[in-house]
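Of the protein chains in this complex, all but one are displayed in their positions.
Per-chain residue numbering starts at 1, and chain names A, B and C are given in the order in which the chains are listed.
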Amino acid sequence: MSFNSFGRVFRFSTWGESHGPALGAVVDGCPPGLELSEDDLQPWLDKRRPGTSRFTTQRQEPDRVRILSGVFEGRTTGTPISLMIENVDQRSKDYSEVALAYRPGHADFTYDAKYGFRDYRGGGRSSARETAARVAAGGVARLVIPEVRIRAYLVELGGDAIDRAAFDDAEIDNNSFFCPDAGAAARWEKIVDEARKSGSSVGAIVECVAEGVPPGWGAPIYAKLDSELAAAMMTINAVKGVEIGDGFGAARLTGEQNADAIRPGNDGRPIFLANHAGGILGGISSGQPVVVRVALKPTSSILTPVETIDRNGDATEIRTKGRHDPCVGIRAAPVVEAMMALVLADQKLLHRAQTGR
Amino acid sequence: MSFNSFGRVFRFSTWGESHGPALGAVVDGCPPGLELSEDDLQPWLDKRRPGTSRFTTQRQEPDRVRILSGVFEGRTTGTPISLMIENVDQRSKDYSEVALAYRPGHADFTYDAKYGFRDYRGGGRSSARETAARVAAGGVARLVIPEVRIRAYLVELGGDAIDRAAFDDAEIDNNSFFCPDAGAAARWEKIVDEARKSGSSVGAIVECVAEGVPPGWGAPIYAKLDSELAAAMMTINAVKGVEIGDGFGAARLTGEQNADAIRPGNDGRPIFLANHAGGILGGISSGQPVVVRVALKPTSSILTPVETIDRNGDATEIRTKGRHDPCVGIRAAPVVEAMMALVLADQKLLHRAQTGR
Amino acid sequence: MSFNSFGRVFRFSTWGESHGPALGAVVDGCPPGLELSEDDLQPWLDKRRPGTSRFTTQRQEPDRVRILSGVFEGRTTGTPISLMIENVDQRSKDYSEVALAYRPGHADFTYDAKYGFRDYRGGGRSSARETAARVAAGGVARLVIPEVRIRAYLVELGGDAIDRAAFDDAEIDNNSFFCPDAGAAARWEKIVDEARKSGSSVGAIVECVAEGVPPGWGAPIYAKLDSELAAAMMTINAVKGVEIGDGFGAARLTGEQNADAIRPGNDGRPIFLANHAGGILGGISSGQPVVVRVALKPTSSILTPVETIDRNGDATEIRTKGRHDPCVGIRAAPVVEAMMALVLADQKLLHRAQTGR
Partner (left out) sequence: MSFNSFGRVFRFSTWGESHGPALGAVVDGCPPGLELSEDDLQPWLDKRRPGTSRFTTQRQEPDRVRILSGVFEGRTTGTPISLMIENVDQRSKDYSEVALAYRPGHADFTYDAKYGFRDYRGGGRSSARETAARVAAGGVARLVIPEVRIRAYLVELGGDAIDRAAFDDAEIDNNSFFCPDAGAAARWEKIVDEARKSGSSVGAIVECVAEGVPPGWGAPIYAKLDSELAAAMMTINAVKGVEIGDGFGAARLTGEQNADAIRPGNDGRPIFLANHAGGILGGISSGQPVVVRVALKPTSSILTPVETIDRNGDATEIRTKGRHDPCVGIRAAPVVEAMMALVLADQKLLHRAQTGR
């Protein structure tokens, strides 16, 4: 209900800025008795960590997560789990330019408009560093839903889409782009290198699939699973669009094309002959894979000068120097996974609350 | 926090089923002293009302709204406003088929999976009749934000998009499709007629623009204005995708193309040279028009038989007879407007709470 | 989160004023499949209903509850349950005096101070008629917790306490005061008659016991069962104090006196040798009876003239004519029971959400 919290019964809050001493998350409502240590969370943070390839920002952050509460003798106690990540590489630099002028595409102007002033160091609270905290929280959420397998990967970068026929799950962790198509990954290297060298940036589309979600999670009307997922994904920096299943493509199908026919399965569970719905019907999971796609705009931090105004309202122009991801969509994949896990964990507990199952 | 409520400080809850005696909404947190009568709400309901053209369902519902509380001597008192709409045209029909078999694309299977049984009459709670209640609530929300002008219209139907060059605001109310392009409206008549005659259905894309939103509404991180809007829109029946500003298109732009440059305005307010961002930066409104697009799948109720299973898990097939919208996207436009108003009213009050402005 | 809703996952909202056309409640998050009809709710309303003895207000309200949604074929569907009660006996009278002057002890002055004006007819939203809606909602809550038996009764009226040695559970429904001590009930007749005749009023203390609550309901820190109960009870009109177990009396005990020693029970469940704690330890139920006591001030509507001011700030005096309960504590007993049921149902579901039990 508050601005920096998400979830209903499994709920997390994040805090921290790009250039403060630390950032973190508090996870509340976690079931007791789950085995949890920092080693369970660190791998997810390592996937999101900056500075691991030449295609992401060169800021060096170890992103070591510490568990400060809520775990005793290796198990969750049911009380709040406080997670903290120290900021290490806050490079001292001159912020006088960005302190005065508004970078187009960034939250500089709107933060000033809302709050009257802003922490301009590295974007302050609006920095994507905040997502480290939710990736840590997402690691806890995964323990709540061991029956679910979540994978996020890029299906498009800089307008260049993968070939679905070349989709290889094993390939996703083999390249710097979370790309399931080796051929596309090779092309994307060039696209990102070129954007980086020319001081430009590119956008991307991330797809996330959750397998193993049983039928029944989610709820009408204002807790629809699609609505929760859309809300969750839209909180990620640079995200401008969310779709479930066929999404915008469904608007171009006929009713017959879009119908996911159902057949009896051998194990008593239904078999759907298609999944245009993306695993959600009427806001409730159908047992099919839950499929979400997320559009990320190109990084707004570019070296090319752009017209803008300063805090006095006078005309100026600005180019954003410093260390930036030429494509924020890449490192968004682990964040999208985390948000999927966080939403599903919450919905699992909500479903259990109401139905006892 | 509950399943059938939406909003944080300006909050509404809806109740009611397709074939129950009535449906309604309770609006809580409304500022006191606003002039409000049923006449202020009825026009919005009339726009959404079924049976007004041959392109929508032939169910005849007057959708008369009654205010049962929260208004005294013509003004809101600050206490909950209870709105009720009676169901009139619940045609007695044989529901035995739909009671037993699951209509693909509908919530039949998932409601049974979640709750163990379901109200199968006209879709029960999952019917789009619920949206009448929020259109009424949205009418109240509009009074909270008189500075904002909201317009929703269809930009695509059955895969046929409008010509942006032919956009005419005045045309929107001149046809049965809330279509701003007279040429497209003419083509759409044929598309919908054909779908209806062949027992098929088509999807649509609705765009909604809110002008007059001042800079500063919305909030990081988990109350971002884009996130609230996405959540709101995704609760509408048949919606499978939401995008803000350029949305998925932004993923195909470069950083330079996507940058909305800023110039000083004559009145001290900034002028943005473009609006790729759709009026939201960092989750906070920029003062530009807020632009949202929503994808609606084709109606799942089609006359063409589709393979499915019954409640016992046995194979069968079903065709959906009865009165249905061949394109649910059409009547969604007033609902999208209502959700826009409801989100913005809530955010206005939240902004006032935190900043006093 | 909103002003007129209560609960977390089992949640209800109420609406309506003393002299509006109707009032009601919307219950959200109710488990599906519970048998529910209006006949299950009416008995609780009948207990709270005015005009049943000479000791309560003579306003005649049948308080017939209608279920408008959320029930299909006699069972709850898991969707919102809308409950409506029509106001019948809004006697037309002259409200000019109360419209202008503030009745001391009532919400007249504070509503005007907050909202700028108020519905002055019968107290508007601040009237105890609102409690009819929660008694109806409480009837639904009881179905969620069939393992729990709830009893509320008066232990003191006008400063005259019951004799605990004379406590007889069967006596509670045998008199007009929900009094478990026949001797006290006889004395109270005189006290209330005298108050009524002299145009005065008296206060009361209601005790409520819930038996059958299993260990484990409630949660640290800000969802402690005692905190939820205190919040719930303090929302009832005229309540000025709440205590759990020994309450204020516990502040006068030593640690040894206050310790509820524990012994092994024959059935493997512990036996507590005392219940100073009122069934709650650390915010979580212990399996002992949950005991709450609630203090109600004397009715502020008295015939004796009291000094006050009018809306212009000028001195005047006011005496409250009309139909009033000389002791609002009497009819509060069913309301206290309802709030106990509503809190416990919510906590049961929350406990199930987190722990799966």
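Following the convention adopted for this analysis, a contact is a pair of C-beta atoms (placed from the backbone, for glycine too) under 8 Å apart; a residue touches a chain by one contact, two chains touch by 3 or more.
Only a predicted model underlies this, so the values are computations on that prediction, with no experimental measurement involved.
Engineer: Using the touch definition from the top, which of A:Q42, A:T79 or A:T304 touches the missing chain?
Structural biologist: Per the contact definition at the top, the residue touching the missing chain is A:T79.
Engineer: In the full complex, which of B:V9, B:A128 or B:A250 touches the chain missing from this view?
Structural biologist: Here the residue in touch with the unshown chain is B:V9.
Engineer: Which residue numbers on chain A touch the omitted chain?
Structural biologist: Against the left-out chain, chain A lists 1-5, 7-9, 11, 13-17, 20-24, 26, 28-29, 32-33, 68-70, 72-73, 75, 77-82, 114-119, 121, 124-125.
Engineer: Under the stated touch rule, tell me which residues of chain C contact the chain that is not displayed.
Structural biologist: 1-6, 8, 14, 102, 104-107, 109-111, 113-116, 125-126, 130, 156, 158-159, 195, 200-205, 215-224, 226-235, 239-248, 250-264, 268, 270, 273, 276-278, 280-287, 295-302, 304, 306-309, 313-315, 329, 351, 355
Engineer: Of the residues in chain B, which ones touch the absent chain?
Structural biologist: Per the touch rule, chain B residues meeting the hidden chain are 1, 8-9, 29-32, 78-79, 219-220, 349-350, 352-356.
FYI, only the chains that are shown with their structure count from here on.
Engineer: Top contact pair of chains, counted by C-beta pairs?
Structural biologist: Highest contact count among chain pairs: A-B.
Engineer: Between 0 and 180 degrees, and as a multiple of 5, what angle does the rotation take that fits chain A onto chain C by Cα atoms?
Structural biologist: 180
Engineer: Of the chains shown, whose Cα mean is nearest the mean of all protein Cα atoms?
Structural biologist: B
Engineer: Could you state the distance in Å from the CA-based centre of chain B to that of chain C?
Structural biologist: Once rounded, the distance between the two centres reads 39 Å.
Engineer: Report the inter-centroid distance (CA atoms only) between chain A and chain B in whole Å.
Structural biologist: Once rounded, the distance between the two centres reads 26 Å.
Engineer: Using the touch definition from the top, which residues of chain C touch two or more other chains?
Structural biologist: 1, 8-9, 29, 32, 78-79
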